[in-house]
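Every protein chain but one is kept in place in this view of the complex.
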Amino acid sequence: MTGLARRIGLGALAIVLLGVIWELYKAVGPAEGVDVAGLQLLPRTTDLAMPHIWDMIARALEPVNSSEGSPPVWTSVLLAGLSSLGTASVGLLIGSIVGFGLALLMQRFRVAESAVLPWLVLSQTVPLIALAPLIVSWGGRVQIGTFEWERWMSVAVIAAYLAFFPVAVGALRGLQSPDEINVELFHAYATGWWATLIHLRLPASVPYLLPALRLGAASAIIGTVVAEVSTGAKGGIGRLIIEYAQSGSSDPAKAYSPIAVAVIMGLAAAAIVALAGATLKRYRRNEVTA
Amino acid sequence: TTDETPEAGGGDGGLTPVTLQLQWFAQAQFSGYYAALDQGYFEDEGLDVEIVEGGVDIVPQTVLADQQADFAIAWVPKALASIEQGAGITDIGQIFQRSGTLQVSFADAGIDTAADLEGKNVGNWGFGNEFELFAGITEAGLDPTTDVTLVQQQFDMAALLAGDIDAAQAMTYNEYAQVLETINPDTGELYQPEDFTVIDWNDEGTAMLQDAIWANAERLESDEEYQETAVAFLKAVIKGFVYARDFPEETAEIVVGAGSQLGSSHQLWQTNEVNKLVWPSPDGIGVINEDAWEQTVSVAKTAKNLEGSTVITTDPPENAYTNEYIELALAELTEEGIDVTGESFEPIEVTLNEGGK
Amino acid sequence: MRSATLRFVLPPVALGLVALVAWELLVILGDIQPYLLPAPTAILTQLGLVLPVLWTSFLATGANALIGLIAGALLAISMALLASRLSFIDELLTPVVAAIAVVPIVALAPVLTTMYGATSETPRRVIVAIVVFVPVFINTLRGLRQVLPVHRDLMRAYAASNWQISRTVTIPGALPYVFTGLNIASSLAVISAIVAEYFGGLQNGLGSRITSAAANSAYPRAWAYVFGAIILGVVFYAATLAIEKAVSRRAA
Amino acid sequence: MSHAIAVQVSDVTKTFPVKKGDGVTALDEVSLTVKAGEFVSLIGPSGCGKSTLLRLIADLDQPTSGAVTVFGKPAHQARLDQDYGIAFQSAGLLPWRTVEANIELPLQLHRVPAATRRARVAELMALVGLSDFAANFPDQLSGGMQQRVAIARSLAESPELLLMDEPFGALDEMTRERMQTELVRICAETGAAVVFVTHSIPEAVFLSDRVVVMSPRPGRIREIVDVALGEKRGETLREEDSFFEGVTRVREALHGAPTETRPDNAVRGVDLR
Partner (left out) sequence: MSHAIAVQVSDVTKTFPVKKGDGVTALDEVSLTVKAGEFVSLIGPSGCGKSTLLRLIADLDQPTSGAVTVFGKPAHQARLDQDYGIAFQSAGLLPWRTVEANIELPLQLHRVPAATRRARVAELMALVGLSDFAANFPDQLSGGMQQRVAIARSLAESPELLLMDEPFGALDEMTRERMQTELVRICAETGAAVVFVTHSIPEAVFLSDRVVVMSPRPGRIREIVDVALGEKRGETLREEDSFFEGVTRVREALHGAPTETRPDNAVRGVDLR
């Protein structure tokens, strides 16, 4: 418990230090930034380029705009953050299922591993802009009974596209992690693939799955935000980032609130995965706490 | 969603569901549509309209061609490009009669015409919004690939204000307002229009048609009900824009209420500027002016972007636009005594607040 | 040797070809219009047309990715060295790195562009560096911590100085981990350099080309540039693998 | 099962393919018979094929030529029928299972009813002296205790044949000697045949009825030393002359040629081939 308090304290200290560095540089750095050999190394220090920390905080406390009943920026971004977190969770869920399924396939069939794995790596270099319209368009065709495809579902699918990768790679490593000796033991017991999966490979993959899920969660959140920007899906943090960016020149401090919330979301997701990890302690007995 | 169910409009409250795909978020650029929704004009016409906002990568005309919307708002050149790629759509109402795109620079930069852009850093959005600029530069005898440095502009105007670019692309109703909502560090007051010079592509002769209402060409051909819906839809929209013309303040508040994150003064400015692009409309609002259409097609075929490609390579098909439905709508509205030309339209004076709040 | 290469190259290439053919057939048989999904053959045709522009954009984006990758990796490795020595730095950096790992590029790019200026390539490189920093830092630190107790004891028995320990034991031992981080970082560098272009800066790279083509419904052209992006990713990935092979002493 | 022959290895050759060249011949025309209830040790220098031979018997690998039968059945069938229990050099426990659950594993995999399972596991834990550690996880046990869990696990289904590959390799001398004594007792109680791989001459001599001495490259049986120190092997056996004599005989068989100072080795070294 004291360890937790210490970590929270250090986290706070880190934030304060970053703030101090920001303000110190803003105070002493030249307005035009620092050029070294024609290469711009350090940023400009004007209020437009680097608003004061306190201006960012003050802006977060003010209403979004002047119309009546306009909520303060911080509630607005926080609500958007929650909405995005929900979408990202769905994305992470889909991504995890797909990623895990691929890992199972690759574990089961050697050929599948060598054939599919390189494409998984390459799939992550395809810019989302090329895929977003496709996903939105094809998603829109899905209509089963009363179920109707909605824009946020496309966002979740895009988030899943980013999230599945670390899960697939981590799960594959995890499923392949049991010692040869244990694999042979199960072979000696004449155990089938399925029972070996349940009793050996799955439990053994937990220590690999947890960091993979953490990476996947971060990817899902980044993917959600990107996809919200891309598709304009309403209610999420990505949409706010763009909307606030539109007043980037006239209201520069406003843009930092959604960034802060995006980071908080990521940390929250990491914490949730860590919590899930805590319930799986028995499968992580070999891990040394660093 | 498509409107597959054969349901008669009007009658006992059985409204025809209609989806409208916008090209950007809720803002007063789309004042007429939001006003029509708010004022119940759509319902009056027997329509249950859902307005779907756009996004960075949402291409409204392909959403429409894909039958995932019943109507879409798109700029004409971008829609022409999609038509060439197989999208079957038709312009049934040219709401904006003029182009709202400007190239803004500081007054002391000496950029008064397209020719002055030579050797300058020129901002543009890409995203298919750049062809008027390229055509203007080409018209001025410059080569856009070598004689200017093109810079990707963000959603704000910081690059212009910081001096990174000499001339920034701006919509009269949006980005131009953004600079006027910013404090001038020299005076401590907001920037004033006198601080800037603007190049207006309408004056340079390379303007292209912008916001138009597009319908699905295939359905327009075969589906009578859809044709009726189109006329009903146009009627409601026109009434919406008439409302926006006559009650700009109320319209701005309607847009803010629709969830715009930008503030009231900004939306009021935008409503007013959009009104200037729509009104007066001597042929009647939404009627496609053949000359303007021809100019748009001609620029689209000749102006090259920095990859050397043009918007389109061949003439658009016959059914790329039609005045058939807008004229039906106008006729009915004129009968109802509605002023659909706005000959006497006078813009209002809008005072912008800092940050558009 | 050759059969091993064949075993590693053949299945993915075969799968790729099958996928391409399936894609082509889907487009033809499904009568899918190019504004939705272009056929591979259409993309190939466009590829031929845009090759010169593709090449210059490839270089521009590649340069940003490379510079950002190098800067981010150097920073990450030196910070990891520092953190492995000073536990205070380590504890301070841990939450910061966790936060950096989840900052969306789309949120950061506009802010950085304003900070550095729209005509500067620096913001894109900074973004690449930030994205690269996380996996390299985490893996390097893990590697630096892997020093076997027996090696630690050995160096103490030799009364070796801190610097000697780093040079002879810690750093060589961490190398494989550094490369694990770099492998991940290499494709991240490319994709983040591309995404960073969406939001400002000179319109000289693959990202600008893709958005511009896509916004004009020129999807075959957009995918031709996407193909360029994939190749760039492959080049980066292969390059880190090659460097790893060259640096680590023996070819497996 | 009351077959008189537990394991029959007939003319078995095992060649591992290698990248370049003809492959490694791990076993070359090896024949061996293990009677029911008999304790046979395999000893020989590293790489002589001991583990390979054991793995062939367990059907974890297949011979290149020759045949292996277990209780008269092909090895493959014997594996599917679970006719043997197996223990490896390292305990190979599942770290996420308690001692109890680890011992239970084979029973659970073979769908033994839960009540039967519980009773059997309790019995086995008592047998290896770990009843107090039922709920401990492997990492909470010393190396010797882990090995005992692995041995209990290999005994779980009361196999008529036990295959053990250097099960005591990782233990210190004292624990090792204690475990050897326990193994002798367990075998006496259950009457199982054992094929036991080891590197330790005293261990082989202490435990076995017969010690199979192997030579490497290619793996062949050099000599089979009959030890048979009698039914009652106790702690004191290790200090008796018959034990030291057995050790010396195996050592000499292992080193191939008689050592100069002991001219009487020709009498002692019994070549059973």
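As written, the chain order gives the labels A, B, C and D, with residue 1 at the start of each chain.
One rule holds in what follows: contacts are C-beta pairs under 8 Å (C-beta built on N, C-alpha and C of every residue); 3 or more make two chains touch, one makes a residue touch a chain.
In this text, all values refer to a predicted model and were calculated from it rather than measured experimentally.
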Taking the complete complex into account, tell me which visible chains touch the one left out. C, D
Tell me which of D:69, D:90 or D:248 is the one touching the absent chain. D:248
Just one of D:68, D:156, D:201 or D:221 touches the chain that is missing; which is it? D:201
Interface with the unshown chain - residue positions in chain D: 45-46, 142-143, 172-175, 199-202, 235-236, 238-240, 244, 248, 251, 254, 259-262
Go through chain C and note every residue touching the omitted chain. 148, 150-151, 153-160, 164, 168-169, 172-173, 175, 248-250
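Please note the rule applied: only the chains that are shown with their structure count from here on.
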Ignoring chain A and leaving every other chain in place, which groups of chains are still linked through touching? B, C | D
Hey, which chain is the most central one here, using CA centres? A
Any idea how many Å lie between the Cα centroids of chain A and chain C? 17
Quick one: chain C and chain D, Cα centre-to-centre, how many Å? 52
Chain-centre distance (mean CA atoms) for chain B and chain C, in whole Å, is 39
Please output the residue numbers of chain C that touch at least 2 other chains, ranges allowed. 36, 110, 114, 117, 120, 198, 211, 214
For chain A, residue numbers touching 2 or more other chains are 44, 48-49, 129, 133, 137, 229, 245, 248-249, 252
Pairs of chains that touch, anyone? A-B, A-C, A-D, B-C
